[in-house]
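A single protein chain has been omitted; all remaining protein chains appear in their positions.
Right, chain A next:
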Amino acid sequence: MNYFPDEVLEHVFDFITSHKDRNSVSLVCKSWYKIEKYSRQRVFIGNCYSISPERLIARFPGLKSLTLKGKPHFADFNLVPDDWGGFLYPWIKAMARSRIGLEELRLKRMVVSDESLELLSKSFPNFKSLVLVSCEGFTTDGLAAVAANCRLLRELDLQENEVEDHRGHWLSCFPENCTSLVLLNFACLKGEINLASLERLVARSPNLKSLRLNRAVPFDTLQRLLMRAPQLVDLGTGSYVHDPYSEAYNKLKAAIQSCNSIRSLSGFLEVAPRCMSAVYPVCENLTFLNLSYAAGLQSIELTKLIQYCRKLQRLWILDCIGDKGLGVVASTCKELQELRVFPSDPFDAGNAAVTEEGLVLVSAGCPKLNSLLYFCQQMTNAALITVAKNCTNFIRFRLCILDPIKPDPVTNQPLDEGFGAIVRSCKGLKRLSLSGLLTDQVFYYIGMHAKQLEMLSIAFAGDSDKGMLYVLNGCKKLRKLEIRDCPFGDAALLEDMGKYETMRSLWMSSCEVTLGACKTLAKKMPSLNVEIINESEQTEFNLEDRQKVDKMYLYRTVVGHRKDAPEFVWLL
């Protein structure tokens, strides 16, 4: 291999796309390191504080596509205060200054200011794709800047962000000669949209494949948009409410029928059940259906729709579908790989929407099932054992019993055996979320069998430090561990400090860990940042070492303490 000119090696490396593989390539020898370094275009940074913008740029000067993740996962559930961190601006500033040819930016749980969006839009002439997932801190003014200045924009994908809406003029900021859009998703925006601008934009975007509208886009606009974009592959409706006996409804029916490329359907943020029959024609080719925002649909309408969806691979639905409805899914959707059942009424004890029965039915009917997110009223060991037998291919298994310490209602036992069966049977399991009454035993099983596990989420579980130790010792590929309200303390935390260098991060909140132990860990492991989030009045100096910390977040890093931590975050 030494006799190949660099260009040849570079060409070979082009075929190596996975981040892990490229990282391995760069370790082979100096010459490979150098070639890989200059040819690397896509970089994934799972924790924005593990490295600095400057070092990133120095390491990969040819950077074109960057993925950045900010806040810890539990921030999604209000466990991380605002202003914790994860700011985009320093990254944009550094890349702009170094004239990085950025083309793609994908962010998750970052704080994105309008200022950063503006700077981005003006600094990267080849910028093509912006994907923001669960971000916050920006307004529609920032979007206006992106629309106006990114001449080659292909993708603007806003997923579940908190956006301050200054009303609809941002869409009008796309210049008339912008015809490059392939993906436009603004479903999470709450405010009004300039409908005429939207129609013109869609009309002049012949490559548009994916369009997801927000609630402000009414039924008749949808019909006109579909007429302009029959080539759509992915559609998210806005408001889907109309009189099913009207002319407008018939027009929509006709428009949908001309869209025979649609494979993915979502939206229905407001929905009139009797209008759903218009979408039946596209159902037979759908591979992804997301009705998790369609609170207006009852089980009967959902099942009617699903009966047409024989090719469905991914289904996101509300639990009002019920166990019987899941039975229909099981008998219809034989290609199903991913199922997510969300709670429609998370705080209501009485509404027994889905139980273990629905899950068992799906596991029996859908042998290809490999990814599950299931919010339910109850679960039994017997059901989990059956599911484990039926589906051995789970990669993601996230179970959320709404009462977090509920035992098996039939036997009154903890759910250790059920989850044990899952990890024993699903040898490829990478992500697991537990709930229900659980003892240390479940962690014994996890440590023993979940050898491919990368991410584990634990809440209200376990009896002692042993539980956490089983996991830390047994799960060799563990990258992210997040724990809340478990009786794990200092002994577990400090037993194997080197383990955390092999992981991306550890979150522990409302556990038994003391400040003293955190300080010890921070002192012994300079390659880790140990952060305490303290929202009470006490300062670092008032809190004694033996007192328990409320929230601890630690992560490996090559750049030491971050400089942007707010007052309530203590960097030990």
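Rule of thumb we're sticking to: a contact is a pair of C-beta atoms (placed from the backbone, for glycine too) under 8 Å apart; a residue touches a chain by one contact, two chains touch by 3 or more; residues count from 1.
What we mean here is this: contacts and distances are computed from a predicted model.
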Chain not present in the shown complex, as UniProt names it (candidates "Dynein light chain Tctex-type 3", "Superoxide dismutase", "Auxin-responsive protein" or "ATP synthase subunit delta', mitochondrial"): "Auxin-responsive protein"
Contact residue for the chain not shown (choose from A:16, A:259, A:295 or A:382): A:295
Contact partner of the left-out chain, one of A:6, A:243, A:284 or A:403: A:403
Contacting the left-out chain in the complete assembly, out of A:86, A:142, A:343 or A:420: A:343
Residue in contact with the excluded chain [from A:89, A:219, A:249 or A:375]: A:375
Where the unshown chain meets chain A, residue by residue: 74, 76-79, 81, 134, 160, 269-271, 292-293, 295-296, 318, 342-351, 375, 400, 402-405, 433, 457, 459-460, 484-487, 510-512, 535, 548, 550
